[in-house]
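Every protein chain but one is kept in place in this view of the complex.
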Amino acid sequence: MTPLLTVRNLSVTYPTRTGIIEAVRGISFELGRERLGIVGESGSGKSQTGRAIMGLTPPPGIVRADALSFSGVDLLKAGPATWREMRGGRMAMILQDPKFSLNPVMTIGRQITETLRHHETISKREARRRALEMLEAVQIADPERVFSLYPHEVSGGMGQRAMIAMMLVCGPELLIADEPTSALDVTVQLEVLGILDRLVRDKGMGLIFISHDLRLVSSFCDRVLVMYAGRIVEELATADLASATHPYTRGLLDCTPKIGESRHPLPVLERRKEWAA
Amino acid sequence: MTDPSSPASESWRDWLLTAEPHSRHQARLGRAYVTWRRFSENRLAVAGLLIIVALVLVAIFADLLAPHSATVGNLAGARLLPPGSPGFLLGTDDQGRDILSRLLVGSRITLAVVTLVAIIAAPVGLLIGTVSGFAGGYVDAVLMRITDIFLAFPKLILALAFVAALGPGIENAIIAIALTSWPPYARLARAETLGVRNSDYIAAVRLMGASPARIVIRHIMPMCLSSLIVRVTLDMAGIILTAAGLGFLGLGAQPPLPEWGTMIASGRRFILDQWWVATMPGIAILVVSLGFNLLGDGLRDALDPRGTGR
Partner (left out) sequence: MTIRIKHLSVTFDSFQALKSVSISVEKGESFGLVGESGSGKSTLLRAVAGLAPVGAGTIEVNGEALSGHWRSRAFRRAVQMVFQDPYASLHPRQTVDRQLLEPLAIHGIGDGEKRILKALDEVGLGSSFRFRYPHQLSGGQRQRVAIARALIVEPEILLLDEPTSALDASVQAEVLNLLEDVRSRHGLTYIMVSHDLGVVTHMCSRLAVMKSGEVVEALAAADLAGGRMVSDYTRRLMVASKGFSREASR
């Protein structure tokens, strides 16, 4: 079965005044209709990977790869028109904080219908109906009321749900979620993840879940890629996480304080130069 | 194999750019050097800087550079000579005075005006703005209303009124311009202070028991300095023009002082036939204003707090 997304030897570099920054250094993976988690700390390149796949690497960043294709479309050679068609329509991305990722001067409903009407030729009424349907699907209790609210008028959790609605309304095949719950309270996190879980399962989408929280990712995804300094240091199924072999993965697993355990002092990650080689 | 950069210059750069400075001095110089590098990448900004440096040098060495007297002219034989006449590079005015010499000596007045206004207006504006922004409440309201009053008047008109009240003369012109220049700086400083006031590092210093005066002077004012410096530099062109305007109206520098604006005023009568009498000082004002504008723009890019140090 052909994979949904193929990434081979992807690298993202930024030329700066003081030298070249290599944010992503030659990573390769494939994604089918499954959930893949990409875990790393700040500077590991995980967010840059997500953005490169969506073609959202900001200038002066340069994206290079041997192969980067989604569902048969060669993303490396895609022109602006192809990208406009792909983004929102076939591939979607959810970002971390709805305060910053939703347009503050447009109502939530308008942002959702805008996405719809860009990708499909439908009437305003039909678009509104589909948008309301989507808001219901993300478990917003009063979709009509929320439809006409502005992003600053809703809580973080609701804003994130609105973002999910906006991104999934056209039924994309691939969803990249970049720290979708990091800005939310822990109980709200659970709700939002539940919604994401159900939607991904019902629509049979491929999901890339980018996060710094290894434990969260492993509870949500089927497979995990651990990134460090722009490279993938380990790739394993989440069921096998306890038997991870790379010292960085083991270190990440061990260093977080867990309820009920009493390890004083906490084991500290000893970074080794070879990992960044 | 020859090494193009000498080992001495390499080690200077390394010392300045080191990630582990060994003293306050080294750290501060290093930071200044990084800012300078950013500034000097902008060719136009460097051009502006060179113009201002030239202005300063000319002002200092005017007496040595001027071929003739700036105040006493040859009424009999050298009235209204065109540029290029032997001995008079830029021509002479209606009193037989060499225009080049007048411009050179007049640069002192221009520099004095600009420097004094900046020295008076900027600190006043900074103080009022930071105190207003930090104190809030009544103090803020009162200070800002006073600022609004000064801002409400068109600058030149208010300067005219002051000079008319105080009497004509370059000193009074400087005071008048300074009195009308400080309000924008106060506004700027207040805006910066409001942005900084609630940040954690100010809260931390407050928690240590710092008095409000200490917080404002040692912690908040340094944050306002970059924007203030940029704004003052960009305003300098306007200050020169205001001083020139006052001189043009006869309310600034009094003859025979070779202030550039006054020179334009007195050359107005001959503008059609002896264009150089009014135009040369006009070009001088243009060049210096341009220099300050370019310098200010360059400083703004180089001092951007978000980018500093990268």
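We just call them A and B in the order they show up, numbering each chain from 1.
The definition used in the following text is that a residue touches a chain if its C-beta (ideal position, glycine included) is under 8 Å from a C-beta of that chain, and two chains touch if they have at least 3 such contacts.
Just so it is clear, the model here is predicted, and its values are computed rather than measured.
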item: Candidate in contact with the missing chain, chosen from B:Ala45, B:Leu104, B:Ala189 or B:Met223; value: B:Met223
item: Of B:Ala135, B:Val205 or B:Leu290, the one touching the omitted chain in the full complex; value: B:Val205
item: Residue, one of A:Ile20, A:Ile259 or A:Ala277, that touches the chain absent here; value: A:Ile259
item: Where the unshown chain meets subunit A, residue by residue; value: 41-42, 156, 185-191, 193-194, 197, 212-216, 218-220, 251-252, 255-262, 264-269, 271
item: Positions on subunit B where the hidden chain makes contact; value: 19-24, 26-27, 31, 199-201, 203-210, 214, 218-219, 222-223, 305, 308-310
